[in-house]
Structure formats: structure tokens, C-alpha cells
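The complex appears here minus one protein chain, its other protein chains still in place.
The first chain written gets the first letter, and so on, giving A and B; residue counts start at 1 in each chain.
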Amino acid sequence: MSDASYLSLEKLTLAYGDSVAVANLDLNIRKGELIALLGPSGCGKTTTMRAIAGLLPVKSGHVRLDGADITRVPANKRAVGLMFQSYALFPHLSVYENVGFGLKLKGMRGTELDTKVKSGLKSVGLSDFANRKPAELSGGQQQRVALARSMVMEPKVLLLDEPLSNLDARLRLEMRTELQRVQKETGVTMIFVTHDQAEALALADRIVVMKSGKIEQIGSPEDIYNRPTSSFVADFVGFENIFPLENGKMKTSAGLIDLSGHLSSGAPSAAGLAWRPRMVTLGTGPFQGTVRGTSFAGDSREYLLDSAFGPIKAEVEASRPTHALGDALVFDLPAEKAAPLSRFV
Amino acid sequence: MTARSLFIPITLLLVIAFLIGPFLIIVAASFSAGETLAFPPQGFSLRWIAKVFTVESFRASFGMSLFLAIGGTAAALVLGIPASYALSRYKLPGAEIVRTVVSAPIIVPGIIVGLALLRYIVVPFQVGITLALFLAHTALVLPYAVRVVSASLDNLRSDIEEAAVLLGSSRLGAFFRVVMPNIRGGIMSAFILGFVTSFNQVPVSLFLSGPGVRTLPVDMIAYMEIVFDPSVAALSSLLAFLSIGIVFIAERFLGFSRYV
Partner (left out) sequence: MFQNRAEALALALPAAIFAATVFLVPVVILLSDGFRAPAGGWTISAYTDFFSNPLNQAVFLRTLRLGALVTIASAVIGYAAAFAIVSLEPGAKGKVTGLVVLPLMISPVARTYAWIVILGRTGIVNQAFQALGITEAPLRILFSETAIFIGLLQLFLPLMIISLISALENMPKDAIPAARVLGANWFQVFWKVVLPLTKEGLVIGGTLVFTGSLTAYITPAILGGSKVLMLETLLYQQVAVSNNFVAASVIAFILIVMSFAANILLKRVATARNKQRSPQ
């Protein structure tokens, strides 16, 4: 086992009945890494997570963890923890009993059990809530119980299903910090599933973007945010102006169009180019557009332009002079700023 | 405005008098000192209440009804809990067929169930009367057991079982550790509903009752066709207070009405 493949998925194929949800997936995860599986609903991210946990039988391929093939190891013997989106706390048990549930099944009793449960509760700041029932806790507290319940088992991998999606903005930040702290303190390998790119970017060491049961791109948050390699990823992380490329020219409904500036190295062979609204230059440039919509967003102002090659979304600083609906404008899509896409779908 | 404000109490008074009144009259009649059933009761005595306990056939049929209500309901739960679990937690092939088959006895009139069982199970297979009644009452209670237990399973998240498994429990262990404790109220409610249904059931038992083996309500009907004394009234009152008591306690401790 190399350090780079503490957990590895090899040619993993997963299916519900006859419908294949994940096909031939390969993924290697390092020990102690914090990985995000990112994608829209139905992309196979949750299915993959359930297969790692052992909750879904593997159709073909292998799951290896810490040097052992666990493909056929039942879920209750895997040393894999899962924090459910709904938290899945046992409603009839107290917070204390919830956290001690797995330890008791391991045969732990007496002071050893008590010490472990108490330190687990302490680590998530819930020592005073040991005797409460889950229904008597807030959503954020319930989630921390779920985290403690998983972590006291000292899992080799902790899976988290949409860990921030049920929380309001303030609690999100709190939980995000909490997860990073736990990860740092324990060094546990974490994989979390999310459909929210902001959540993935903020939390993960590495992001795996999935689409239709396949991996679309793997990279650091910076890679994913700045250098999407496919039109799907570009669209998913907020590049709103995406065009295919042909022979170094942009292919639009108005024909092939030359771009100003120079394409960065390697880009001429790209299949497409993508610009964030912020990358579009307004007021100068070779292209003509008409303002079709405008909205104020605090620091910036967004414009929707009609152009010969379709709608263009641009975002400029709010301090710049404003344009009214119907105004004719020139704009530029600077080639050197564009993200080159190797795949266009 | 006055017309409307009078409408509510008068309507309620009349409806409740119609629904509860007859029962109160029966209760009053059972304290009568007279020889025949009448209202207003002639004098006051406990003789008819006392007599209920001395009628041999009442004692036997009460025992039979109790056995059927407890045994039949327990059997229906033993069959119904796994079936409800399969229906609520699995992608069961033919789920609708299973659901229809197990809940069909509720739609078909009891007298037909009893007759069919008599003709095509009891007679051809030489099944004893007690066993036949037991099978019939189990089939009768099964739909209620499945309905109430399914409802309480559907109200329980299924991911807690997965959570238990990931914490080291077996699937069966997860059922007993985290499912059962959370549907206990539903199971108790199903038991009480099944008990009351079975105990009060007449048509299913009509054809299946044989010489000396009868359920209590069938026995009461037979008795009142011959004797017109207040003992059936006394017995009815006692039974009614018994069921009301059980249901009242169930509501207090289980929130029975949530499940029914």
C-alpha cells in the first residue's frame, strides 16, 4: 500500500437493480485527506459513498482500505463511519447512549466506556447534554452528536453526507471549522458528499467532480475553481460564458469568431473556452452587445448582454458607470483570461 | 348570532345523547332489581352484575374470547410485523399484491370469512373448533396489525438502521436495538386495536362456534334470545367499561389515537 492509496476504488461499478449508477470508477485517496465528492443530484456521489460504507453491494470492481480488500466485508465490520445527512440519531436513546452505542457493541464496558463517551461528548462541546434525547437538541447539536458517535469508533474513514446542507449560514461556518479541527486533531480520512460547490471549495483538500456516474475532474479547490477541464465543471463552478473552440476560433451561432489577445499555452488545442462573468471586459473590445438585463449585487453589478453569438453574462465593479436596459455596448472576451476546456459536452 | 351560538351546543347535545345515551341506559338497567330488562330500572341491586359471574357459559365463552383476542392478536403481530417491515423497508416484488392479500380480510364481510373457513378448511381438513376460531381471528386482526405497524414504521427514519449497522450492529441486531424500541408504541396500539376488534367480533365466529365452544358476544346473543333478564345488560356494561378502560390507559401512556 502506498501512502497515496490509503483508500482506493478500482473499476468500481454500482447499480440499483439493472440501472447502473456508477461505472468503472477509479479513485485513490491519501491517508488523512479531506475529499469532497461534488456533483448534481443523480451523479452517483451518494451511491459511491454508500458503497464505501458497505451499505450498497458492489456490482464489480474493488474497494481497498488500508491495504485490505474490503469489497465483500459487511458494513458492520469495516471501520468506516458515516455521518448521515439527517444525522440518523437513535430517537429512543439519550445523547450519551447514542455516542456509546457502537462502543458497547464492541464489548466496551464500565469506566473505559464512560471515559470514551465523555471525551467524545467533550470534544464536540456537548458534555452538558449527555442525558438529553435527540429531539431535545437543536439541529446543530444533533449533528455534533452524530459526529461524536462516529468519531468515538475511531474509524479509518469518515464519510459525511451533505454535512452542511441542513444548517443555517452561521452554523455552517461553525460546523465547517469543527470538521476541519476534528480532521486535524485525529488525522482521520474524510470524504464528504455535496452538491454545493462553495461547500466543497471551502472544506476540501481535493475535490472530485462527478457526473452521470463518472469522474469529471479531480483537483485542488484552486484547480477546480480556476482551471476546470470540461464545460460541465466550468458551468458547475460558475463560468457562465462557455463556448466551443474550433481551430483556435470560437464557435458561435454567428459563425467562427477570432478572439482578441493570445490563448495561453496549450489552449489552442482546447475543445472550448470559458469565462466567468467577472472576466468579461465591458466598454472596450471588438464585440457588440445590447443590455438585456441588469442587477445590483452589492460590490458589483451584473449585466446580461445580447450579442451576435448569444447571451453574455458580465460582472463589473459597482463603482463603474452604469448602463441602462437597451444600451448598446462593446465588450471583449479576452483570450488570455479564458479557462481552456479539454472536453466540451 | 344567537341562532348560531345555540346551534353548536344543541347539535352536540343531541348527537352525544344519541351516541352515548343507549349505553348509559344499559348501565342503569344493569343495576335494576327487577326480573326483566326495563328502563327506568325497578329499584337498585347488584344481583344481575353478580349473576354474570355465575353463568357457566359466560365464564367459558369469556375465557374463549380472551384466548382468541390475546392469542389471535399475538399471532397476527408475529406474522404482521415482519410483513410490515418488508413492505416499508424493501423494494418488495409484488408489494401491492402482498398488501392487498394481507389486508383483504378487512374488506370482506366477516360472515363470509367464517362460512368460507368452515366449508373449505374446517370440514375438509377436520380442524378443531378452537383452532378454526383462532385462525379466523388471526386473519381478521392481521390487516389492523399490518396497517398500524406499517404506519409507525413509516414514521421512523430508516437510516437509523444503517447507522446502527455502521456502528457495528448486525442487521437483525439493528432491528431489535433501534427499530423495535421506536415502534413499541405502535405495536402496543396494534395489539389493543386487534384485541378490541377480535373480542367484539361476532360474524366471523357465528358459523365456527360449535357445541360448548363459543365466543362471548355470540353467547350473549344466544342467551338474550332465550332469557330476557338484565344480566346481558350487566355483562355489556362490564365489557364496555373494560374496553373503555383499556383504551383510556392506552391513550394516556401510548398516545393510542396517533396510531389508529
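Worth pointing out:
The working rule: a contact is a pair of C-beta atoms (placed from the backbone, for glycine too) under 8 Å apart; a residue touches a chain by one contact, two chains touch by 3 or more.
Just so it is clear, the model here is predicted, and its values are computed rather than measured.
The chain not shown here is touched by just one of B:Ala33, B:Ala50, B:Ala104 or B:Ile249, and that residue is B:Ala104. For the chain missing from the display, the contacting residue among B:Val52, B:Leu68, B:Leu142 or B:Ala163 is B:Leu142, taking the whole complex into account. Considering B:Ala29, B:Ala151, B:Leu166 or B:Leu254, the position touching the chain not shown turns out to be B:Ala29 (whole complex). In the full complex, the hidden chain is touched by chain B at residues 7-9, 11-12, 15-16, 18-20, 22-23, 25-26, 29, 37-39, 79-80, 82-83, 85-87, 89-93, 95, 97-98, 101-102, 104-105, 107-113, 115-117, 119-121, 135-136, 138-139, 142, 146, 158, 196, 199-200, 202-203, 206-207, 217, 220-221, 224, 232-233, 236-237, 239-240, 243-244, 247, 257.
Operating definition for what follows: only the chains that are shown with their structure count from here on.
The touching residues of chain A, counted against chain B in their complex, run 17, 53-55, 75-78, 80-82, 84, 86, 88-92, 101-102, 105-106, 149-150, 153.
On the chain B side of its complex with chain A, the touching residues are 91, 156-157, 159-160, 162-170, 173, 177-178, 181-182.
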